[in-house]
Each structure stands twice: as structure tokens, then as C-alpha cells.
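Presenting chain A:
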Amino acid sequence: MSGETGMSASEAATATPTGTPADGVAGGGAPAVRVRNLVVGFGAPGADPVLNGVTFEVAPGECLAIVGESGSGKSVTARTLLGLAGDHACVRADELSLAGADVRGLSEQGWRRRRGRDVGLVLQDALVSLDPLRPVGREIADSLRLHTSLGAAARHARVLELLDRVGLPDAGNSVRKRSGELSGGQRQRALIAAAIALDPPLLIADEPTTALDVTVQAQILELLASLKRAGTGILLISHDLAVVGRLADRIAVMSEGRIVEQGPAHEMLTRPEHPVTRQMLAAIPVDKPRGLRLSPRGAAPVSPALVSPALPAPDRMDRGAPPVTVLEATGLVKRFTRPDGSEQLAVDGVSFRLERGTTLGIVGESGSGKTTTARLALALTRPDAGEVRVLGQPFSSATERQRRRLRPQIGAVYQDALSSFDPRLSVEQVLRDAVGGGSSTGRGGASGSAPDRLQVLQLLDAVGLAQGLLGRRPLSLSGGQRQRVSIARALASGPQILICDEPVSSLDVTVQAQVLDLLDELQRDRGLSLLFISHDLGVIQHVSDQVAVMLGGRIVETGAAARVFAAPEHPYTQALLGAVPRIGY
Partner candidate 1 sequence: ATAESPEATEPVIGGTLTYASGDAEPTCLDPHVGGNYPQALVSTQYLESLVSRDADGAIIPWLAESWTESADGLAWDFTLAADVSFTDGTPLDAAAVQANIAHLQDPETGSSTGYLALAKVTGTEAVSANVVRLVLSQPDSALLESLSQPWLAIESPTALARSQDENCAAPVGTGPFRVESWVQQESITLVRNDDYSSPPEDAAHTGPAYLDSIVWRFIPDSASRYAALQSGDVDVIDNAQPDTIVQAEKSDTIVHLDAPRPGASNRIELNSGRAPFNDPLVREAFIRSANVDDAVTSLFQGTADRSYSALSSAETLAVSRPDLFDYDPEAASDLLDSAGWTERDSGGYRVKDGERLTVDFPVSTNQSIPAEQSLFEQIQATAKETGFEVVLSPMDLSSWYTALGENDYDAVSAPYTKVGPDVLRILFHSDGIIPAPSGYFANHSQVNDPAIDALLTEAGQVTDADERAALYTDAQNKVLEGFHILPLFDQQNHYLLGTDVVGARALPTVSTPTFYDAWLK
Partner candidate 2 sequence: MSDLEIQAGLGRSPRAARSSRLPRRFGVAESLAGLFALFLVTAALFPGLVAPGDPLGIDPLSAFQSPSFAHWFGTDESGRDIFTRVSHGTGSSLLIGTLATLIGLGLGLVLGTLAGMLGPVVDFTVNRFLEVLFAFPGLLLALLFILIFGPGVATATVAVGLATAPGYARIIRGQLLSVRSSAFVEAATVLGRSPGQILVRHILPNTLAPLFVLGTLGIGQAIVWASALSYLGLGAAPPAAEWGAMLSAGRTYIGSAWWMSFFPGLFIVLTAVSATALGRGIERRMRHA
């Protein structure tokens, strides 16, 4: 043990990244981490553990991906490997070794000596994983300060070297910047730099790309790949098989605290055995043709009996009828003044038409103006120029009073469903309000007319929610359930148009699949017209008839989905397409 720690800090610091995985394995021979039958529980020992017999190992220069839906225990696994499972967590394992050394029952000091040296961690949420008050340089230098005897100057030099290595542009400057001044991608790189400062044999990346745009995501994955080549063992954690596809050597699928299936990446992706794995694979929207189910039947049961007969459902597939434009935007422009007073064109001359029964997908990176466009379409903000027409009638130019007539024709689904609910209201109240035209101000479930109640039930059923949820408050619902409720609310007034701003971005792939299917069904059953906004090209590709690609407030390319994805014209579109994570290589 003392010999272990004897592998002195300075060596670690000066150890230059070695070339090939082979060397990595040879160096020490021991796997970077080996876990056998790990059990982690919180609070009462009676309560069934969060992790239940997890077993895996990662060799140096190898990448193991743990994939599982939200709450399956991925992050706990990650934290446990660092001895950071939490104060009142009880950890048991037949084996738990880092770089060959048993770390069970290690003292706090012992753990501290290993963290960052034997194992580095890159956290889920890059945006908040760096101290916003400290220059990233200091953050990175911390690991060196803690584990090496390097002087300030040496540390600084090393930090620059690291920033270079993770490909942060103009390291000299970035060192002094704080995370707030860096873009998401840059923060993630900085974070990785901090994690690999001492070349730990193992790097744990917990959803390193979830919050990032596809192009950035691709770059980060590439960076991790280069580290892997340099001999670092990588434990990659994600809820999206497609993401890990291009990096992982082996994949472990986790569900409810267990690893249900584990094997070489290729096998897992091509010949999955376990239903969970299958379901995950099925859930990936990329390259799945329009209308193909992503989630297993029954995930969202729809009993036709209850579907409200409010609208005749025109068959989307009938191409005979001439297209009717339900929503039309022409030359929309929206400026914002930044806090520092400078002007910013959030939306710059955006025009589009949405035809009845079809889906117009708007894709673009963060900040490209998608939400603003949506808000303009909903007439929640006044355009500085241009106009929005609904069903051929003036919308954005009308007064709110006049608009109110048209409002029932347009429903909206938001990215952050939770905040779009009045925190005081229960699910039932929310839906009643939506149904009863706001007339029902009754707090208790009892009040309100019977037809109202029937309608509410129909809505619930339409979005595949159990009636049991009626009494709950949105806060206590899962992400998927919330999104369903908000869709139900949007449908309440029997709209023709549904405007969805990133409806699935905060959900993990499996849940996302269910929601996408739900929307698809609803569209078919009710002849809805969807304006579907997302930053995820895969999703857009799956759901859209027409596509518009936004960049910096402009629509750089638009056209039929099939055409755009088959033969993208604009280089940016091509870049996006190139970056989309795909299964099968």
C-alpha cells in the first residue's frame, strides 16, 4: 500500500502520456479499475440498494460504457469509484480496486490521495462543474497543487500544456477566464483537462456530452478517444447508446442498479440480448423512418374509445388534397439588447410555412434563435419586423383580444415542462383550467362540471397517463410524465397546430422515444400540424416532413426532410449531419 502511494507525485506529473493501449496495459498490468458485486444503499439498510451487485472492470487504454436510463444508478457508480458515494451511503463489494490496489475501507486521507491521481472524474453538467468564481487555470492547477510538489511556475506551464492537449484555443488567455466566459464545449474541455492533469489510469466521464450541441459533442468524444489511445482507461456513462457507440470498446447496460448485459460494443449494438438493451437501441431516432415506433407498444396505451371526437382526423398520408398552410411566418426579425447594451439579432429574417397535418422541424445549435422563433410564432413577443399568420388570419399583428379567438387553435409544449405549470395546481387542476377555458377556478377536484371531468380523463388517456396522477403536483412527477401532462394541456382546446420547443431535450432516450411516439400518434389521430424545435438532428430527422436549419438567427437551409438529410447543401447542415452519433460504423 505504502509502495503504491510511493509512486510519487512528481513522477505522476512528469509521466508523459504513453503511446498505445498495449503499453498502457503492460504498464502495471493491473486493470485501471475492477469492481465485483458492488452494492450501494442509502439511508435505511432495509431499503433495497441503489446499486445491487454491479460487476465490471476497465483496463488501461480501454473504454467501458455504462448505459442506462435515468435513475438507474450510473452516477452513483461513478461517485462510488471515487469514494464519494455520499455521507450516509453504505458501500459493500467483493472487490473494489483502483490501479490494482484494494480501496475498500480506505480512510478519507487515503481516498484523497487517490482521487485525481488514480482516477479522474468529468461530471455530467459541465456548465456548473467548474467553480464560476475561479479562473479555470486555478481549477486545473488544483489537482497538481494537491498531488505534486510542483512550484507555481511549473504548475502554470503544465496547465497550459494540458489546455493545449484538450484543444482549448489560445490557452494563454483561457487560463485566466472563468467558466462563465467559456462556451459549453470549452468548459467541458477544461473540465477534462483538470481530470487528466495527473494522467490517472482511469477517467470517469459521467454524461460528458448531454448538455452539448451535436457538433461539440462529437469533438468531445473525439478528445476522449485520443485520451484512450494515449492509454487512459475510460469509464463512459450515458443514457444514449448512440453516443457511446463510437467510443466504447465494451458496453454495460444498467437498469435499476443492476448491470443487465455487458459485452463488446459491436456485439451489444448489433445483437442485443436483453430487452432493456433492445429497447434502448430501438429508442434511437436517428435514421429511423418517419412514423416508425421507437418505444415498445403499451408504453403509451391509447384506447380509441376515449379519444375525443373533437376533430375529424384527416389522413396525413393522403397527398391528394392541396396543402393548406395553417401557420405562416414571413421575414421575422427580433432584436435583443444585451445587458451591456449591445444589440443582438436573435432572429434575423426567418420565414416558413407549416402545412396542415405535417411537421416542420427547426434544428439549430443553442443560441441560434429557435426558442425566440417559437415565441414569435406564439405571439408571446412582438417581432421587430415580419408577420405571423395563423389559418390565414393575421396573428402577430393582431391585438391580444383578437388573437384570443385563434389561441385555441394553437397548443404549445415547452422544454422545461415543470416551470410551465403553476406550482400550486395539481395535474387535475391544470387540465381542468385548460379544458374549462379558465372558467373553473375551483381548487378542489370536486368542483367543475362533469363533461369537464370526462374531457380531462380523455386527455389523460390520450397521453397515456394513469388517472392516479390526477391528484399529484407536477413537481412530484417524472420528466416524461410532466411532458405528457403538458402535451395533454396543449391538446385540451383541440388545437390544429402544436408548437413544441425542445419537448424531449430534457428526457433520456427511452423516455424521449415514448414522447416522440406519442406526438406521432396524436398527429396521425388528430391531423395535428407540428412546429417541432430541437437541437438534436436525429430527433428532427425522425419527426419532420419539412426541415429548417437555423444558424445565428437565420434559416440557412430548408426543404423536405428527405432531401435535406440525403443531400445537405449548406456546409453547416453537412457539419451537423456528420456530427450526429449513429449506431453501426
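If you want to know what made the cut, all candidates are chains of the complex that A comes from, given by their letters.
Quick note on the criterion: a contact is a pair of C-beta atoms (placed from the backbone, for glycine too) under 8 Å apart; a residue touches a chain by one contact, two chains touch by 3 or more; residues count from 1.
Note that the structure is predicted; figures quoted are calculated from it, not measured.
Enquirer: Looking at 1 or 2, only one should touch chain A in the complex. Which number is that?
Expert: Candidate touching chain A in this assembly: 2.
Enquirer: Spell out the part of chain A that touches candidate 2 in their complex, as residue ranges.
Expert: So the residues of chain A touching candidate 2 come out as 86, 378, 380, 400, 403-404, 407-408, 410-412, 414, 416, 419-424, 433-434, 437-438, 441, 473, 489, 492-493.
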